[in-house]
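One structure is given below, encoded as structure tokens.
Heads up, this is only part of the complex; the chains shown haven't been moved.
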Amino acid sequence: MVSALEISKLLNGELIGNKDTVIRSVSKIDQGHPESLTFLANPKYTNFIYETKASVVLVGKGFKSSVPNHITLIKVDDPYASFCLILDKFFNNKSALAGIEQPSFIAPDATLGKEVYIGAFAYVGSQVQVGDGTLIYPQVYIGSNVKIGKNSIIYPGVKVYNQCIIGDNCIVHAGTVIGSDGFGFAPQKDGSYAKIPQIGNVIIEDDVEIGSNCSIDRATMGSTIIRKGVKLDNLIQVAHNAEVGKNTVIASQTGVSGSTKIGENCVIGGQVGFVGHISIAKGSQIGAQSGIPNSIDTPGQKWIGSPVQEYKNYLRSSIVVKRLPDMDKKLDELEKEVEELKKKLKGE
Amino acid sequence: MVSALEISKLLNGELIGNKDTVIRSVSKIDQGHPESLTFLANPKYTNFIYETKASVVLVGKGFKSSVPNHITLIKVDDPYASFCLILDKFFNNKSALAGIEQPSFIAPDATLGKEVYIGAFAYVGSQVQVGDGTLIYPQVYIGSNVKIGKNSIIYPGVKVYNQCIIGDNCIVHAGTVIGSDGFGFAPQKDGSYAKIPQIGNVIIEDDVEIGSNCSIDRATMGSTIIRKGVKLDNLIQVAHNAEVGKNTVIASQTGVSGSTKIGENCVIGGQVGFVGHISIAKGSQIGAQSGIPNSIDTPGQKWIGSPVQEYKNYLRSSIVVKRLPDMDKKLDELEKEVEELKKKLKGE
């Protein structure tokens, strides 16, 4: 429970209306309910401010219209960012997890920092290091020699193979596997395959969030690397020796093949596939379901399609593709007309 | 063990042959073995009835041919549905699970119904409610405040984050994650991303089956909703605030992006991708590997392709695409001929 005045002060905002209005929850503006806080960021939602049952609405500094009496406005620079801040401060339903639940398995030579949580049925292997404030949820597996930094959250059922490294302030969602063997096999003369030992590891730098049920394979030798600030959605594949650049975001079900390097600040859609051993220039934006057979060298461009093309070309091509049956028909007609013309010319 | 007569009575069928024939297992008609029950539903399998070693065959009411002496026929309205009924009644190899295995973790304030099974290493959090007859297999994680209805089956290793709701008669297969954070980040000026708190939940209504290793994200605010009777295959992604309509079925590896609403009674193939914030009309049928960039407004149509097109157009286009090299050649030839004609005309 928090008052409109407290929120306004915290956000350094300008309050218009009843400063004593009490807030007990948050809502979307089109689903607002009494005693809730909401926000107006997208102009196309402006009309909802006259209908919403929310009690306090965060709006931009430029908002001028008058609103129903039951609503208290707070004007701020960035309504959405401000809303997120309040959300995180007052309405984050994370329970305070602490201590070591039983039964859990912690190797005698593992090192745990201060205020660490280890959930029941979690397994912490030999020589593991876990930093201060990190939460290891139930049923997590941490293989031997793994290092995890400070204030990271490892959700239930995550599996981290031995030797892997996870930084500070990371979040790894349930079911994700970090450090499984790379897909490396040497074909034999009899048609079978011999396993190539996978003795590298995975390094996940600080501030990374990885969704649920992802697979990040360890390197054959060296490291598969997820750089600082990367955000991966669910069900993503990152193969051995791949690297995902700083602050790059990748949507669900995308696959990055072996040894491919994706640059910084890229934005990559869902269900995209990258072949192995290529490089993607920094700032590339790649549309959903694209297939990337070659390196992308020019930074900051938009791409889409399988095989991928520049976005502009793709738009032109895809329009023409839809007209293909018409083109085909036109071509046949033209052929006949030319034939006619030839006959006429001969006839003369 | 059950006799042909018992089966016939149960199915209200018409028995032709030896009513005392004993059945100890079930089989496919092309793999039939003695003392097994099989069925003939698809006419293209009719020939197998003269070769099968099965002892009892369920056939349609209209089946007229004579069959080898060792076979007992039972005529029923729907041979396949009848077969499934017998399968479920007599040959379902589920063991009777009951009680609370040790060690398991059950919060003191969790509420368990009657005849609930809790497997070893399962974690049942604070304030959790589990309905009568529900099975929680080993290594399942149920976060705080989760509600699960009656007679549901939660297979090994499923992870359900806090606040989520699962209905009655649901089945969730191993490795599936329900309620992981939605993929929501606000870009910052320095190129990094700030996490947007994900404080909603997931609601799964009654009679839903979800395959293995799926990821169903919680809503940012409000709920991600899987409606009554939905069937999801394996490795499916459902993003934050999405909704899947009543009795819709979705095949493996499909992804539904944030806030997209799929209507009732849709049939969706595998590896399909839906962008965010669109609506799909009820009764839509969408082919495998399709990409859906926009809302589909007309109900009950067939669609396929990436970007998706109406099925009829797609068929026409895809035929033409294969002829593209020929079209290209023809176009070049026509160009030359027209050039010739122009020369001739000028020359006159």
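Going by the order they are written in, the chains are A and B; count residues from 1 in each one.
FYI, contacts are C-beta pairs under 8 Å (C-beta built on N, C-alpha and C of every residue); 3 or more make two chains touch, one makes a residue touch a chain.
Predicted, not measured: the structure shown is a model, and the values here were computed from it.
Engineer: In total, how many copies belong to the whole complex of which 2 are placed?
Structural biologist: 3
As a working rule, only the chains that are shown with their structure count from here on.
Engineer: Report, in degrees rounded to the nearest 5, the angle of the rotation taking chain A onto chain B when the C-alpha atoms are fitted.
Structural biologist: Rotating chain A by 120 degrees superposes it on chain B.
Engineer: In whole angstrom, how far does the Cα centroid of chain A sit from the Cα centroid of chain B?
Structural biologist: Centre separation, chain A to chain B: 26 Å.
Engineer: Sort out for me which residues of chain B touch chain A in the complex.
Structural biologist: Residue positions touching the partner: 103, 105, 121, 123, 126, 139, 141, 143-144, 157, 159, 161-163, 175-177, 180-181, 183, 185-186, 191-197, 199, 213-215, 217, 221-222, 235, 237, 239, 253, 255, 257, 271, 273, 275, 291, 306-307, 309, 313, 316-317, 320-321, 323-324, 327, 330-331, 334, 337-338, 341, 344-345.
Engineer: Along chain A, where are the residues that touch chain B in the complex?
Structural biologist: It is residues 26-28, 31, 80-81, 84, 87-88, 91-93, 95, 101, 103, 119-121, 137-139, 155-157, 171, 173-175, 207, 209, 211-213, 229, 231, 233-235, 246-247, 249, 251-253, 264-265, 270-271, 288-289, 306, 318, 321-322, 324-325, 327-328, 331, 334-335, 338, 341-342, 345 of chain A that touch chain B.
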